[in-house]
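To start, the structure itself, in structure tokens.
Complex shown without one protein chain; remaining protein chains in place.
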Amino acid sequence: MNTKKNGFGLLAKQRAAGWAFLTPATLLIFVMSFYPMVQAFIMSLKTGSSANMQWGSPITYNYARMFQDKLFQRSIGNTFLYLIIEVPIMLIFAVLLAQLLNEKHLKFKGFFRTCVFLPCATSLVSYALIFKSLFATQGLINTVLVSLGIFHENYNFLGTPASAKAVIIIALIWRWTGYNMVFYLAGLQNIEYSVYEAAKIDGATGWKTFWYVTVPLLKPVIVMTFIMSINGTLQLFDESVNLTKGGPANTTITMSHYIYNNSFDGVANFGYACAMSFVVFIMVAILAAINMKVGDTRD
Amino acid sequence: MKRKVVSVLLAGAMALSLTACGGSNGSAPASTGNDGAAATDSAATQAATADVASEDEHTLSVYAWDKNFNIPALKAAEADYQKNVDPEFKLNIIEQSQSSDVETAITTAASAGDFSTLPDIVLFQDHWIQNFVTNYPDAWKDLSAADIDWSDFGAEKLSYSTINDVHYGVPVDNGTVIFAYRTDLLEAAGYSIDDVTGVTWDKWIEIGSDVYEKTGKYLLSMDGDGNDLPYMMLQAEGKSQFDENGDPQLTSEDVKAVVDVITRAQKANALYLANDWSDYTDQTIVGDMVAGVMNGNWIIPTIEQVAENSGKWEITTCPTLTGAEGYASNGGSSLYVTANCKNTDLANDFLAKTFGAGSTETYDAALKNGGVITCSTKAGSSDVYNEGVEYFNNQAIYSTIVEFGTHVPVVKQSDFHYTAREQVAAAIQNILGGADIDSALKDAQDQLMFAMGK
Partner (left out) sequence: MTETKFKKNKSAIQRRLIPSYIFLTFWSLISVFPLYWMITAATNTTVEVARGKIWFGTNAANNFHTLISQNDLWGSMVNSFKYSIVQTLLCLFVCSLAGFGFELYHDKTKDKLFAFLLLAMMVPQVATMIPLFRMASGMKILNSVWGFILPSISTPFMIMMFRQNSRNFPVDIMEAARMDGLNEIEIFFRMYLPVMKSTYAAAAVITFMNAWNSYLWPKVVMLDNSAQTMPMLIANLAAGYTVDYGVLMMGVLFCSIPTMVIFFILQKQFAEGITGAVK
């Protein structure tokens, strides 16, 4: 940096400007997120109905309770299952689609882009209804599978734990791949074309260009989508509520769904819900930190 | 060029956002209704957007949740009160998407320690109210000052809204259980509706199995996850999932017998368990998969959606373990006055003179416009109630239902009613998945005890 020419005052001015730019956003996050979080943490140490809460005795009562809560443990298992299977598949498809759609010579680009994005713009209600009716015992998927002779009789996809989980994963991939594609596409657009030209001159093939040029340049975006997907999946709520209601017999319930049930569904146990929220929080934070460490190096 | 477009867009964006926010701050358009509701919002109160309770002395606000059912009933009450008491009266009905939204609103307000966000009156599910009065006693006002003849209502219905001998709610709809059958299908299998009235569940399973074989339709369907069925069956026996101390007894003989009937009926193709509520209504009932429907009478409009089956249905009581005619109740709601109601006198008077059966006009119109059936014996004896209903083969189903309602046994209620239901439902799923009945119920009992913090 050419500090000599600009002088010392200008540098200080720049630094002040940097801080000024991020102040409004930072303040808002402190007031709108951290302050409520602190309050939620205090509540996680209390028990009783939410209008009249008492300090837990011992103070860690709600946290200790989790170790005995089979349903909460099951919800952790389910959520991680969704995470491990769904996120990699979804992100690979998203990068692939973004790469295809970024091809200069591709025709009908706008049409394809819109189609791929459509699922996440579709309202949750219709998407849940559609998946439920597609996978219903008398639904389209069953009809097709039976008439093809793959199944002998109609199968109750949403009424059987293993297949209900599979349906949730399929639904997640369907809905969110296009969403992630948008980020990759935006990321690809920020890469200068000259970089590709240079690679071409160096004789790199399509695959090599993708792997050695595109992926490294896209890394910041990849890290971001990973964090976002991990966060989104660990806080998964909509699909569990709308597709299976956590059923059959709570075998597909997610952590956030269970927390929501504890905070608002009937017998509100808000202190316990807050305590579970903080456990989720810690899990996400650890995973995100690992992600940042692995992928977020400035070179 | 493009750069310019974006810059212009963003500059415009910021200008717009500033004016938009300024606008909403100054004139508070969000708080003014787009129709007549504007009248309730006097200029003086425009800043107090948080308060949905009414300040006006002729206006009450109420939360309700079903525009085809209880909202028409409330509109009927508004018209009744306007006509017979106060022409200036206005009921500001604030629509919620489902009953649990009202529960969430109470929970949120109570947790935030700020009841000023509540409306004057809320419609509230009967099974939840005990829990909410216990947990949030400050959220409610009791109705001792209201001029209502309580003896006119079914004792079972009042057992929900009466807490420690204090009346908190005025009954609206009736949750009395009906068992509706397709008489044409029964006939096709060689039975009549009398053959399924006052029978044991064992006999009923036999008939159901037969009907399925001959017609391909299930004699009953139910949603597998909410599971109203075990609860209704238990109530018809006069039993509860809880003992007198409020402790769960999911491993009791009664619960076991009922769960056993359900699993056997399912295996015998007499009963179809849908995955959830919408499957239950849409696929099994509207989808014409069944020859019978057993639920609270509010299920009737769902049955009636299939126009081509008009005239083929009739209603009766449900079977029991012993073979006596079974009476039960499921669902239903009542109106409760919240702590935020500033004009309690008006609220009490309004409730007494409408849903309190001070006038039968409310209930007559509520039945016609929303299919809401009263719990009041007085209102239930009006001409409208005694008319035959074409869809149900001209049976006078409404007065029949009011009559059924008087026989429903009062059973022990609990704050954990729905938690218990969920656990029983889970146990049934597990048994159907191959688990042993005793261990499945034991699991359910343990889970329920855990949820109750015992």
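Lettered A and B in written order, each chain numbered from 1.
Criterion: a residue touches a chain if its C-beta (ideal position, glycine included) is under 8 Å from a C-beta of that chain, and two chains touch if they have at least 3 such contacts.
In this text, all values refer to a predicted model and were calculated from it rather than measured experimentally.
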item	value
Contact partner of the left-out chain, one of A:80, A:196 or A:210	A:196
Full-complex contact with the absent chain, from A:106, A:144, A:215 or A:294	A:106
Residue in contact with the excluded chain [from A:25, A:150 or A:201]	A:25
Per the touch definition above, residue among B:198, B:238 or B:287 touching the missing chain	B:287
Residue ranges of chain B at the interface with the undisplayed chain	2-3, 6-7, 10, 13-14, 16-17, 20-21, 24-25, 28, 30-35, 37, 47-50, 52, 65-69, 92-98, 101, 104-105, 108, 111-114, 116-117, 278, 281-283, 286-288, 298-299, 301-302, 305-307
Interface with the undisplayed chain - residues on chain A	1-2, 6, 10, 13-15, 17-22, 24-29, 32-37, 39-40, 43, 50, 97, 100-107, 109-127, 129-130, 133, 138-140, 174, 178-179, 182-183, 185-193, 196, 217, 220-221, 223-224, 227-228, 231, 235, 255-256, 259-260, 263-264, 270, 273-274, 277-278, 280-281, 284-285, 288-289, 292, 298
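Following the convention adopted for this analysis, only the chains that are shown with their structure count from here on.
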item	value
Distance between the centres, which are taken as Cα means, of chain B and chain A, whole angstrom	36
Chain B - residues contacting chain A, complex	100, 103-104, 107-108, 110-111, 113, 128, 131, 134-136, 138-139, 224-225, 273, 275-276, 278-279, 283, 287, 415-416, 418-419, 422, 425-427, 429-430, 433, 447, 450-451
Chain B-touching residues of chain A, taken from the complex the two chains share	49-52, 68-71, 129, 132, 136-138, 156, 158-159, 244-245, 247-250, 263-268, 270
